[in-house]
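Every protein chain of the complex appears in place save one, which is left out.
Let's turn to chain A:
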Amino acid sequence: MSVAVSNRINDLMTVLRTTEDHSITQLQEIALELDTCRRKVKKIKSIYHALNMFNLDVTQRCLIAECWCPVEDLDQIQQALTNGTERSGSTVPSILNRMSTNDAPPTYFKTNKFTRGYQAIVNSYGVANYGEVNPTLFTIITFPFLFGVMFGDAGHGTIMFLFALGLIVFEKRLKNYTGGGEMFTTIFQGRYIIILMGAFSIYTGLIYNDVFSKSLNIFGSHWNPAYPYGRGSLDNLPTTSDSCQEKACVVGDRTCILMGEGEDMTTIFPREATPPRYPYPFGIDPVWQSATNKLVFINSYKMKMSIILGVGQMFFGVILSIFNHIHFANYHRIFMEFIPQILFLLSIFGWLVFLILYKFCSYYKPLITAPSLLITLIQMFLEFSKAPNDYVTRKPDDDPDLLNEYSVFGSDQTHGAIQAYIMKLLVVVAVVCVPWMLASKPLYLLFLHKKRTKKGEAYTPFNVQSGDSSDGETDAMVGAEPDDDGKEGGVMHAEEFEFGEVFIHQAIHTIEYCLGTISNTASYLRLWALSLAHAELSEVLWQMVLQMYGFKLASGGAVAGWLIIAGLWVFWAVLTVGILLVMEGLSAFLHALRLHWVEFQSKFYTGDGCKFLPFSFERVLSGDDTDE
């Protein structure tokens, strides 16, 4: 009895085991195919999803699709349709027909692997409207350049350049590398941006004369400070046998450099008495690295440079808006918006840039008469009626040569009068531009509206660039409502024109622009701030890590100096990459991007369009099949 039961149990166990083995084999076979099956299903699903969007022409038993396509690719599309007909073996050809519509087309920019990264970062702010100026073209150079201005270290730039070069050289192999996660993919897609960022950082690093916080002395310093600089000038020193009265002399077999009490020999003063020698050929003079007043000089230089670059970029942005106005045939906007904007910007900040450049090139003697540009600009408005020489009330016994801090062209009366005349003119121009920007366009549109209602026309096609509704709200004015399907695009309804709303909208736009010129110009000072932070961080890192515990010990004759330096160097390298390259790099990237998005693009760009997304298996399979 028990034998029979145990036999039965054994049989059942065998059955269970074989079933399990069989199902495992089956599942393993399926698992090999699972990925392929999933991809097939996704593809088929996407095809049917696209087919669902077709219309069915019931009478002729065919499908009709209305879609967007680039005009210059029409031949290719025709060819593809013919190929498809042949391959499927059907006898009925597909017909391609061009239709006309008032809808706003999606925006399509043909990009290659180099420009794709830049187009992506511009698109992150907003896709361009159809037919609008594409800022990507200029961003390709200005973005890495502004990054370089903020990063400004040739050594770090070299590392960044080589890293991106590595990514580019091995790009075929790295394209399908999934081991790095999303971070690596993002960096890999931006490799062409990073290589240009590195290249421009090398350039600005050479101009700031900053290689891992040390300066390069290629041409020999062109300053002549109090003590001999460089080994060669230690020759021909006066030789004394007892006390050393000169700044530097030779006593016995020693060379003595006298460092006075309280006076710092490493402070560089501009030479007032002697005529200025010609400056260092390229970049900042290497003597500044050893000077205690280095930051005073560098700050002044970088701030002025930031203002010049900022005003330049904003001016360029306003110029670009002309192309938009011409393209959309809004000629009235050229006279009512572009010209007052340019005049306002140039009369205040163009004047400031002119003053900066003039002051760079002129020599003020005595030095105390060099003008303070910021105060000059402020007093231009506050003390409108006075001449610059009169900003400061003089006492009778004041030396007239020592009091002119606002007169740029020269401290005498004629030059002061010239400056006063120019500044008054500029203030008048700037003040006139404000009501010009404010009132001219609404009044012009009111005039047009009245003319049209008098004539009784139903509508007039009125191309309005959606810059009119740049704050995103649907405008109750001249009919261009780019947020909807564009059915009414270009059609003006006579009863929809409300002067009050138009005026308020224009007032907001005017205030935004005018206050924006001031705040955006100041915003460009971040170019100075970030480059200062980067330079200081790099200097501190060198001093605290390598200098204090490395080179000082090694040069003092420590026993295993090379070992100390080797150990400290890798620590310094890791911190350089982590703090200075990654953190500062990301920070400068972000700020350069912000400068482009807000300060540059707000002058001409609307970015309300939608992107042209043709059907693509690649996008479906990579999971980006949302409407992006």
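Everything that follows uses one rule, which is that a contact is a pair of C-beta atoms (placed from the backbone, for glycine too) under 8 Å apart; a residue touches a chain by one contact, two chains touch by 3 or more; residues count from 1.
Operating definition for what follows: contacts and distances are computed from a predicted model.
Within the choices "Distal membrane-arm assembly complex protein 2", "Translation initiation factor eIF2B subunit delta", "Ribonuclease kappa-B" or "CAHM1 protein", the name that UniProt assigns to the complex's undisplayed chain is "Ribonuclease kappa-B".
Among A:M160, A:A554 or A:A588, only A:A554 touches the chain that is left out of the view.
Within the whole complex, the absent chain has one touching residue among A:L137, A:L216 or A:I308, and that is A:L216. Screening A:A104, A:L546 or A:V620 against the full complex identifies A:L546 as the residue touching the chain left out.
Annotation for chain A: contacts to the undisplayed chain at residues 159, 214-217, 229-231, 234, 242-244, 251, 254-259, 261, 286, 289-290, 543, 546-547, 551-558, 561-566, 569-570, 573.
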